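First the structure, then my questions, so here it is.
All protein chains but one are shown in place.
Coming up: subunit A.
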Amino acid sequence: MRRAGKLLLALLLVVPLTACWNLEEPDEQAFVLGSGLDYTKQGEVMLSSQIVVPSGIGSSQDGGGSQKPDSFRMMKANGKNVYDAVENLQKQVSRALFFGHRQTIIIGHRMAVHGIGSFMDIFIRNPQAELRSSIFVVKNAEAKDIFTITPIFDPIITPTLSREIRSMGLKPYYFRNFLAESMSETKLPLVPLISLNEMHKYVYAGGAILNKDDDLKLIGFLNAKEALYANWILGNLNRLAITALVKKGDGNVSVKLQTLNHKVHVKPSGSQINVDVHLTGKGTIVENNSNLDPTNRMDLMTIQKALSEATQTSIVEMVNKVQKRYKADIFAFGESFHRQQPVQWKTLRTGWKEAFPLLHITVKVDIQCKDPGQSSSSLMKSFQKPG
């Protein structure tokens, strides 16, 4: 009898082990892969979500030409805040919305202008996958417009966007980075920017600068080139292609930089603060349309000099724009100061916002072509009239 009792107890314990407890089975869940936040003209939050349709994803072999349903559906709902919108969205979906696999958060243009600071709480209080999600701002469009795009390679747009960032040579920018920057003392977040082109496909458009001191409102944009340069200064760039006119050689040269380094030195002297930015890049010549021969040392020096100078000029322009027009420390110069001159920082700490536009920033770019590629002088010569 005792034995039977023990056995019964053991069997009872099996019930919770089968995990039939909270009933969160996959076919009871609507998996949200991406969420977009927009701000409506009426002053409400519009939450758009990309929801996976599992029956649309299966492998292509079993389809055999039969009509498959779409692999995703874009749904949207308005609300007073983010969770209110989630609840309103739930009314349209028969399965429980599940955000644990969210990969992307997209901020619409109007939302960025309004400022997203007041909608951030839910992502820290109730984080399901946010720390691993990527975040984007959309230029001149709403977040929901991005989710309706059918990408070329993937069935769904959300993973494509993170791959796009990687294919641009950038390190991934997670929501966690965004949060850390928004909460940091001096650095302003530079969030990857996408926009729609005429074909209604997405295109990498650079970066959006948000004001962490003012409700994370949009300050301004950097275009794709500028954003790459800014990320070079930040050390978030793995590779970069540069094309510049080499005057002496009467043509342009492209180089693919594989090793990028960055050094920021902060040197206060008197009342002025000098910031020296030294950027170095090493790479391979991939296209040479000039009449110079990169295997020749003198010619190579000319090419390197021209490339370095051209890049330097563009970067100085970009830095000026950010410093004078946007007055936004996206380069983490404040943090560099904090680390390099910790004692002086204490007096400057509170006044950094005012000090930033007055910094004396010098940029030096040093590009080296380690490999001239698989030919010496340009092939262009053989197609020209000898003369």
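Throughout what follows, a residue touches a chain if its C-beta (ideal position, glycine included) is under 8 Å from a C-beta of that chain, and two chains touch if they have at least 3 such contacts; residues count from 1.
One rule holds in what follows: contacts and distances are computed from a predicted model.
Per the UniProt record, the chain missing from the shown structure is "Endospore germination permease", taken from the list "(2Fe-2S)-binding protein", "Endospore germination permease", "FAD:protein FMN transferase" or "Cytochrome c". Screening A:185, A:213 or A:354 against the full complex identifies A:185 as the residue touching the chain left out. Of the listed positions A:8, A:113, A:131 or A:301, the one in contact with the omitted chain in the full complex is A:131. Along subunit A, the points of touch with the absent chain fall at residues 21-23, 100, 124, 127, 129, 131-132, 159, 174, 176, 179-180, 183-185, 335, 338-339, 342-343, 345-346.
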